[in-house]
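Since the structure comes first, as structure tokens, the remarks are kept for the end.
With one protein chain removed, the remaining protein chains of the complex are shown where they sit.
Up next, subunit A:
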Amino acid sequence: MSSNNPKKRKPGSEPVPSAKRPRFPQRAHAHHIPTKPTSAAYPNGEINLKAFLNSHQNEIKSLENAMRAAKKGLSRRAFQDVPREMRRRTASHNPQRVPKRLRTRARQEATEDNTPVSRGTSGSGVGKGRKKWLRKEGIEKSRKQWEERKRRRKEKKDGDEGGEAMAGVEVDNNMIAINKEVVKRAKRKFAVLATPETPPSRFRRRQKNKTWLPTHVWHTKRARMTPPTEPLWRFAIPLAPAVKAYRLTHRAATLRGAVAWDMSYVSTISLEGVEASISGLLQGLHFSRESEEDPWQDRGKAKKWRCGSRAWEGWLYEREGKNPQGVASVTIVWCVAEEGSTKRKAFIRVHPCAFLQLWNEIIRIAKVQKPAVMVEDLRFEVGSIEIMGPGAAESLCSILHPTSSPDGNSPQSIWPALADVTDPGVLPPGALLSFPICDPRLRDPPRTSPRAQDAESQTAFMDILANWPVDASHTASALFSRNARLAAARSLPSQQSINRRKSTDGNFGEYPEPRATDPQIPVLVYTSKKSKSWTVLLPWKCVMLVWRGLMRYPLSTGGNPRFGGLKERRQIDFERSVPSFPFDFPGCDAGWVWELQERAARQHEWTKRPKGKRIEWSTIDIGNERKGELGDPWACDWERLLKKDSEDASMTGTEDQTPTSPFRQLPSRDARALLAGKPVPALSTSTSTPHLFTVKINMAQRGTPTACARIYRLPSTNPDLKTKWLSLLPSANPSSSRKKAPITPASPQPHPPNRDLARTLLHPTHPRPGPPKAGDPDYPVVPAESDLIGFVTTGNYNLAEGMPTAVANLAVHRVIEGLEPGSSIGKEGRVCIVRGPGETTGRLAVWDVV
């Protein structure tokens, strides 16, 4: 009866469509692995070897298939198949943002998933922004305006002159020539600061208070840049790549690959004059006073440097004073002397944070030289690329292709052989090469440069490294001449014409034949021993061409060179435990300004957080009833290290005056002398200004030092505390200390009564073997403020060393306090206590001068 009730739904009828479609539909039988039944594998139930082998082979096959299917079964969207570094943020909702081959799949997935597909708003199809056709209107408007102007000009022309068009042209040319001469004759008396070229109108508003690097647009797609309203040193600088880069950068710079930076923001100052004047200027600024080698001696590297075949890195100082303040760490390159000219040229490369200060110093001292030195600001004319890592030389050799190679020993002919260099340290220190290169776009896509494999070329390569024949064949680089720089930038053909030439010229897939009219881009390549990097100087407008080539170069070890931002540059320096300018030099003005900026930034970060989620500095208990963080918690509070009476307003700066550092930076040579107990002239002459010196910190136990961490010496007033701290120091051979420690707390009685046993279990009378751990009640407290000696400026886990390290600065007067003059500082004197801001426990560490 009930079975033929038509209203009742039959059990086998169609299932009701579920309210929500499953987001990731399970494929049926995805996890089922097919097998063969025994009856099929062994027909007639007969066991033989053939069937046995077959059945096991089938098993292998079906399991391998199952593993493959399982991998496929993981649902992946189309944009996830794009390699990590090529992904775009918008690819998840815009199918146009994935590579062409994935576009159909992406679109299909978007419709299946019911995700709205956004159409790109760029390009000519829809117009830009909310008011779609604004640009079209604008174009129309400007066309009308242009027509109006043309009409007016015509009217004016008709009114002014009549006829003789040819003569008019002639006159015009003469006028231009005359004007040029006038400009030439009226030599500028004062050096002026360079202004960046006016950008195209559509980019002009975005560069009002800053300048873009030549590769800006490339970087904005792939890196986090400085915020639009807060440029760094008046530049928009890439801070870090958008993809994860920390470990990859470490690997690329040390093990395999290469990392490149667009360093065009580094300023270039050109000096021109007779050699004696330029030398006098540099000597007046105490160039490289801190280094062991004297750049002014008449032999060896110093002589080669002055000939123009080496680059020299060192500090420039203020002119005045017996113990002058360091201004900036610079690289100086001389131009090779031109025949028939007594004048020489030199480039000073300086970080933009110290540019203005150095510029003023140079201008002042250039005037007093006899004959005077002409100073020129080449900030927006000379760009640079820095590249490091084992694959750096190889990629540069492929991208920077010399236009011609006239003879055997010229830099051009030696350059390709340097592709084998994996460490610039094997080259002479500061080795320098200069030659003109052809447009990298003509040799695109780049190919892996051939590496010498046979013994013959290896010996030739070793020969080049040993003799360095470039020294003899150096000629003046065209980069030093303004005309050559401008000519190179102006003669660059358009991409369109290059494409046309590539499609018509020569064979398909081969580079087009070089022509006599091709642009010759002057480049200057030098290596730095300190940062183990290659630096390429080239005209500002040519940076982008070389950069694009570099980023697409296929390394012989696989992959492409990576790019880095400011963070990566600092990371590399940190991993090598090298202080980087200006961040780790609070003793010079540039570093001091940076420190003030960082303070404000850290404080801002703190105030942004809700009250419950930020460290309440005033309640931090650092032992001995001391409450509250020592000094400004967001700062490396250097002012605390000053003697009380020497505070003044110049440290923080006023509106018209940049802040100046109350400290001096002690060069590491002097710091080492100080440790050895030798007298240091810089310290004996000026007792008033306190000095800082840079150290590297190695943690003795656990803990990771971070920026702003406070560094104390061992307590000087409390001997008990000092022995407590020293007992934490791991001994030289850990096996002996382990022997001494009791292995198990031996109980006095063989069978204690139960109650005693319970008590001992609850309150262990025997302390844990070994030194107390952080958090234990008997862990020593942090020393008093009088024992504060410095602050960590950069600290992190160091991938190169496999343990946490830090770069810090210590105040000299605090370090040598209590020592009798002439005594040296041994290992125990270099033990210190590091405490991060907001932490209550200190950690034992050892510092070393770097």
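Keep in mind that, in the parts below, a residue touches a chain if its C-beta (ideal position, glycine included) is under 8 Å from a C-beta of that chain, and two chains touch if they have at least 3 such contacts; residues count from 1.
Criterion: contacts and distances are computed from a predicted model.
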Record-based protein name (UniProt) of the chain missing from this complex, from "Ribonuclease P/MRP protein subunit POP5", "Elongin-A", "NEDD8-activating enzyme E1 catalytic subunit" or "IBH1-like N-terminal domain-containing protein": "Ribonuclease P/MRP protein subunit POP5"
Hidden-chain contact residue, picked from the options A:38, A:195, A:786 or A:824: A:38
Contact residue for the chain not shown (choose from A:48, A:624 or A:657): A:48
Touching residues (missing chain, whole complex) on subunit A: 31, 33, 35-42, 44-49, 52-53, 55-60, 62-64, 66-67, 70
